[in-house]
Structure formats: C-alpha cells, structure tokens
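Heads up, the thing below is written out as structure tokens.
Here the complex is missing one protein chain, while the rest keep their positions.
Coming up: subunit A.
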C-alpha cells in the first residue's frame, strides 16, 4: 500500500484575502508587486480571495476583468470576490469571478487566514482554526462557473463537479461523483479536514491552505476513488481504504 502513497509538499499555508481599499488597478498592482518581490514564496500561484468591503461606492468603478487578469499575471489564482455592490455582481461574473454571497464570514477576512492589504503592507496571518460541525448537502452537479462556499462545516456533493467549479468548505468535502473542479477544504485552518471523492480529476486540491494543482502532482490515483489529507505539513493523496 505504502508504495502508492504520494507525498506532496504544501507551499502555501492559508488562503490569502486581498482587501481592496482602492479601485485603481495601477495602485493595487504596484503594492502587490512590491509585496510579491519581497516575499515571492507567499504569492506564487496562491489562491486569492478579493474582499471589496473597504471599497464601498468605489466598487462600481472597479474594472473586474482587468483586476482578474492583473492578479493572474502576478501569479495569483483568483478564487473569488466578495462584498461587492449588488450592481457589480453581473459584471463580476461576466469577468469570470466567482461571487461569494454575503454570509456569516464575509467582512471577516481573518476567518480565512491571512489578509493582504495593499494600502497597509503588513500581512498578519490571523488564524482561528475552527472546528466546523454542520453539514451541507448539494444534490445537483456543480457546474463550471459555480461555487459552493460553506465555511460553517462540511460539504457533501452527491453528483459530480465540473472543471471550472469551486468548492470551499470549513470542514471536509465529500464528492460522490467525479471531482473535476477546484476544492478547498479546511478554509478556516482546520488541518484535520479531508477531501474524499469517487473519481479524482480535480484541478486544484487544498486543505487548510496547503494546496496543489493536480497537474503538478505525480499520483496514480487520477480517475480513481481517493482521499486527500494533511499529514503534518504534507498534503497526501491516498486510496480511501
């Protein structure tokens, strides 16, 4: 059995939140670039959530497409945007953003870990490893462009998830069909969270911020039932039994 165990190194530890206090893309880019140049290992390919709450009205002038492209060029993987004005939702979706619904955790970036504030350059990982308890069941396929965000607990997806979809859960994630999208478990820092699926074809897997792109991983479990879990600092993909 142990021959099939695959060891994966986690390079990032938490999902970063970018809190925007300005809608000026040039300003944002400049600040982020400085930040990245000083701490490249923190930002390389890291999933990033954008929080627009400090923006207020200025959100209406935010170039959603430009922002996304700029973040991608800087090497981030923009996973979602939140706290945007209702009028901006459609624009954001058209620009390819997953819009996170206003919910319990919105406005509380520390729940998701480190917050990156381009105006104040300090990055402080405020981690509160929450023990999430409730369970949410999704009985439809999760399609490309769709997202389920459930920081309160574990997610059970009864059908498949598509390439281009995203699952974010505070606890574990169970997918009873093919898993093809991105999946982030333990987004509040719960290192005991796991990902289970019937057919592993995910694009990205992450537990408590330790993430990997599946394409970069050397596993013979692609297309098979599998479990993703954290062994200390190491992300592992193993058969379920």
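What we mean here is this: contacts are C-beta pairs under 8 Å (C-beta built on N, C-alpha and C of every residue); 3 or more make two chains touch, one makes a residue touch a chain; residues count from 1.
Definition applied: contacts and distances are computed from a predicted model.
For the omitted chain of this complex, the UniProt record lists the protein as "Septum site-determining protein MinD", which is one of "ABC transporter ATP-binding protein", "Ion-translocating oxidoreductase complex subunit D", "Protocatechuate 3,4-dioxygenase, alpha subunit" or "Septum site-determining protein MinD". Remark: the omitted chain is touched by one listed residue; of A:160, A:194 or A:212 this is A:160.
Across A:22, A:53, A:146 or A:224, the single residue that touches the chain missing here is A:146. Although one chain is not shown, part of subunit A still touches it, namely residues 94, 140-146, 159-160, 162-165, 177.
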